[in-house]
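What follows is a set of notes on a single structure, which appears directly below.
Only one protein chain is missing; all other protein chains are in place.
Up next is chain A:
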Amino acid sequence: MATFKDFRNKVKPNWCPGCGDFSVLAAMQRAFANQGLNPEDVMLVSGIGCSGRISGYMNAYGFHGIHGRALPIAQGLKLANRDLTVVVAGGDGDGFAIGMSHTIHAIRRNMDITYIVMDNQVYGLTKGQTSPRSDVGFKTKSTPDGSIESSIAPLEMALTAGAGFVAQGFSTNLKQLTRLIQEGLQHKGFSLINVYSPCVTYNKINTYDWFKEHLVNLDEDEGYDPSNRMMAMQKLMESNGLVTGLIYRNENRKSYEEQIPGFREMPLTKQDVKIGKEEFEDLLTEFA
């Protein structure tokens, strides 16, 4: 059986020392191994940005696409081969700026895909510009006087779009993050896991210490019921999204693949696609 080490490769990440993304990579490797997956079972599709490089650091099948389009690429892959464990990882700019529309529609569509956002509330690879997750007043190269746009609340947005699985982790809590990713992998449908993954170079406000001070861990809240959508929404609003843990899970919602008319259990990629002569002649009658 594969262990988390089997998901490691020899490539040295080009992330800054102390970057939150190292822990996300480690949590993913552990979650895959814990789920009994082998490297060839995992298809990791990543976006563009610092975090998007993650597919190159994982010993699995990796597709590093174009900015903002990791989700549609992953959905095409999942339709082609539903046996693959398709995981998408990218940054907040990738998922909530350029790719926002794909995020909402992937949630609506509900294919069995796990989406991990490495949220550092800033643009790192382009060297420090504001992100849709930056707080009002956040000063960057592109907002020298502070951001005047409101920050996106991705988890509330996911709930309103009909998400069946919403969770949030924090880079330093490897144990919780690994568990959340595993729960996401187990969920039959689209799962969104937003991870606070601090940028130590360009975000001097939302630091490790800042998060430790502000984050509330829902695992420690006995009264919290993640099957209650209304409670989830209220909790997110009250805390301004500063919570970790499983926020919402609806186990009754069917995945997209389960609802496609005529879609078979056997992955499309393994089916014989040569059309029979009779079937072909039959198609032609419509035009006769």
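Just so it is clear, contacts are C-beta pairs under 8 Å (C-beta built on N, C-alpha and C of every residue); 3 or more make two chains touch, one makes a residue touch a chain; residues count from 1.
Please note the rule applied: contacts and distances are computed from a predicted model.
J.: Considering the UniProt annotation of the chain absent from this complex, which name among "Carbon monoxide dehydrogenase", "ABC transporter", "2-oxoglutarate ferredoxin oxidoreductase subunit alpha" or "DsbE family thiol:disulfide interchange protein" applies?
T.: Of "Carbon monoxide dehydrogenase", "ABC transporter", "2-oxoglutarate ferredoxin oxidoreductase subunit alpha" or "DsbE family thiol:disulfide interchange protein", the absent chain's UniProt record names it "2-oxoglutarate ferredoxin oxidoreductase subunit alpha".
J.: Which residue from A:69, A:139, A:188 or A:253 sits in contact with the chain not drawn here?
T.: Residue touching the absent chain, from the options given: A:69.
J.: For the chain that's not shown, point to the residue among A:4, A:61, A:210 or A:224 touching it.
T.: For the chain that is not drawn, the touching residue is A:61.
J.: Tell me where the left-out chain touches chain A, residue by residue.
T.: On the side of chain A, residues 8-11, 38-41, 43, 45, 53, 55-56, 59-66, 69, 71-81, 83-84, 101-102, 104-105, 109, 260-264, 268-271, 273-275, 277, 279-281, 283-284, 287-288 touch the unshown chain.
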